[in-house]
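All protein chains but one are shown at their positions in the complex.
For clarity, chains are labelled A and B in written order, and residue numbers in each chain start from 1.
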Amino acid sequence: MGAPFLIGDAMTGGYGPVDILHDCTVAVDKGQIAVIVGPNGAGKSTAMKAVFGMLKLRGGAVRLDGEDISRLSPQDRVAKGMAFVPQTSNIFTSMTVEENLEMGAFLRRDDISHTMEQVFELFPILKEKRRQPAGELSGGQRQQVAVGRALMTQPKVLMLDEPTAGVSPIVMDELFDRIIEVARTGISILMVEQNARQALNIADKGYVLVQGANRYTDTGEALLADPEVRKTFLGG
Amino acid sequence: MTPSIRALVVFIGVGLVYLIVGFTQSWALAVTILNDGLIVAIMALGVNMQWGYAGLFNVGVAGFFGLGGLALVLITNPPAPGAWAAGTPRILGSLLFGAVVIWGALRLYRAMEPGRKRALSMGALLLVGLILFRMGYDPAVNSVEAVTPASTGNIGGLGLPIPVSWLLGGVLAAGAAWAIAKTALGLRSDYLAIATLGIGQIVIAVLMNEDWLDRGVKNIINIGRWPVPHEVNLQKQQWFIHLAQSWGIDVRTASTVFVGICFAVVFTCILLVLLTLAELSLKSPWGRMMRAIRDNEIAAEAMGKDVKRRHLQVFVLGSAVIGIAGALYVMLHGLMAPQSYNDPLRYTFLIWAMVILGGSGNNWGSVAGALIVMLLWDEAESVGPAILGFLTSPLPAGLIKQHLIDNAVQMRLPVVGAVLLLVLRFSPKGLIPEK
Partner (left out) sequence: MDFLNALTALFNYVIIPATSYGSQLALGALGVTLIYGILRFSNFAHGDTMAFGTALTILVTWLFQSWGITFGPLPTALLALPFGIIGTAALLLGTDRVVYRFYRKQKAAPVILVIVSMGVMFIMNGLTRFIIGVSDQNFADGKRFIINALQYRKMTGLQEGLAIRTTSVITVVTAIIVVTLLFWFLNRTRTGKSMRAFSDNEDLALLSGINPERVVTVTWLIVAALATIAGVLYGLDKSFSPFTYFQLLLPIFASAVVGGLGNPLGAIAGGFVIAFSEVIFTYAWKKVLGYLLPASLMPDGLVQLLGTDYKYAVSFTILVIVLLFRPTGLFKGKSV
């Protein structure tokens, strides 16, 4: 196995003087899905933000396709082909669905209509509602807009922070299906999930974090099968 | 440098500058500026209580200041029996009626279900109330204003001793502040600022236009003073003439300076009393709670503190202090000139600059800031043209040069602005930081 496409390697750091992450590693291979799970306050979202450059690392590095990007700002990482969907406030509520997608492609100077068609193919409901303000959509549809906006940059890696927070189980299944579809187009996906069991089901790789450090790392399947993991983190 | 030594250094420095003004320019000027400075220091104390203690954004300072002046007029001026006969009771009755209508509208608001019906009935009540009010009020105002319009034409005062009016100046301002606080204190900080700006302008519009109250733009002159003597009386006193001769200055100048010093002593005493009370309150459990609320409103609320009530208290108290300053200001000049208050830059925002410069939250800082900024402001009138005259000396005499020198005094505005911005940027805690 070669070096993973994106890796946050042995990351240590936090928002203030206190470190939240301790020697924490998360990685994802090309076209695969990696999922970070763990109890509340385990530093899952922090690990995600560290990979995206939203907090300062005291130790470790982030590498994209072999290149060290630890020093780049989040904006520069977007230009490098990373896209990030925050957990909350992840759409422009006062703008139409179409405008949300256009803003996603803000850095691109070429024709974006083809990418927009692809997003509409992936999320047909968005095409129907393209002229509606995104703030008027339902929770699941908003998440689709958020993912769609991130895809507009034609990223190589898509990072999702709890994409299914606050949506119904049916919508959650549908969202996971779409995420698998996205991965099939060759985009690597790194996501944090609260719904550990369902997420590990679709994951090629799973990371269980506890107190900012790696506790278990394996394929999604293996983690689901591990009695220890099941007992402690998946509720039996 | 500990904060108290720092404060001492600042105050000695300020004192020295005032002395320099006295020695190099004139003592009359130094004392005039000092008295202006002491009055704005009291205002700054009030603003600091609201902003520094509680983070309340009041930019209606000029309004409360004007109300304090109004109180002095209404309390100490001689009664006007002619006006009373002409319709003072009817004016007061109409105002009472107006208050009842507003109260009734508020009751209606609470009693009825939300909806169009409530809006319509409240609107109807207010409109009918306004018409009835005007029917009672307008004729009475006209007849009161018709009584010896050249000299009075207003409802006169109560003829009470002047110190009473200092207190009641505070009370009047506090009353207005209470009414405002009841409606606007729940608002976000910059909304509160806009609301108080509006209130300030309305109060000043009332003072300028309601001639029955304070003769409006016609001004009230010869307002009494206490316990300071009048210059004319002093000039006749034998002991004073001797005193002036022993100083080696003429009697008129001596009387001006002497009266100014008397005022300064009175104002300093009042300032010190208020300052002591303010410091004591800040150190009391009440003051600690105030600051806790300012620093973290949500946490304080979660701990069961009644934030709104505390804010109301400090807003009313701060406004009362500004009102007291307003009464003193009118006493100093013996003149109620409502039009002069119509300058929020001078009477509101300048005070803010003083509080920020001195150090928000620190009462001593506000006083120091007031004395410094007032000096800067007043000196611009004499020094500004001189500096510009010097700077433009290479220019040929002409319209442009004359224009620059004529408008030189306006440069004090940018100077105050620049001082404010520099302090905010490089020393946001001010000259004497909060402990």
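Convention: a residue touches a chain if its C-beta (ideal position, glycine included) is under 8 Å from a C-beta of that chain, and two chains touch if they have at least 3 such contacts.
Predicted model only: the values in this text are computed from it and were never measured.
Participant: Pick out which of B:Leu74, B:Ala244, B:Ala353 or B:Ile432 touches the chain that's been left out of the picture.
Facilitator: Answer from the full complex: B:Ala353 touches the omitted chain.
Participant: If I consider the whole complex, including the chain that's not displayed, which of B:Ser4, B:Ser151 or B:Ser189 touches that chain?
Facilitator: Here the residue in touch with the unshown chain is B:Ser189.
Participant: Looking at the whole complex, which of A:Gly43, A:Gly60, A:Pro86 or A:Gly220 touches the chain that is not displayed?
Facilitator: Looking across A:Gly43, A:Gly60, A:Pro86 or A:Gly220, the contact with the absent chain belongs to A:Pro86.
Participant: Which positions on chain B touch the chain that was left off?
Facilitator: 55, 57, 130, 134, 138, 183-184, 187-191, 193-195, 197-199, 201-202, 205, 208-209, 343-345, 349, 352-353, 356, 403, 406-408, 410-418, 420-421, 424-425
Participant: For the chain that got dropped from the picture, name the residues of chain A it touches.
Facilitator: 74-75, 78-79, 84, 86, 89-95, 99, 102-104, 106-107, 149, 153
What we mean here is this: only the chains that are shown with their structure count from here on.
Participant: How many Å are there between the centre of chain A and the centre of chain B, using C-alpha atoms for each centre?
Facilitator: 58
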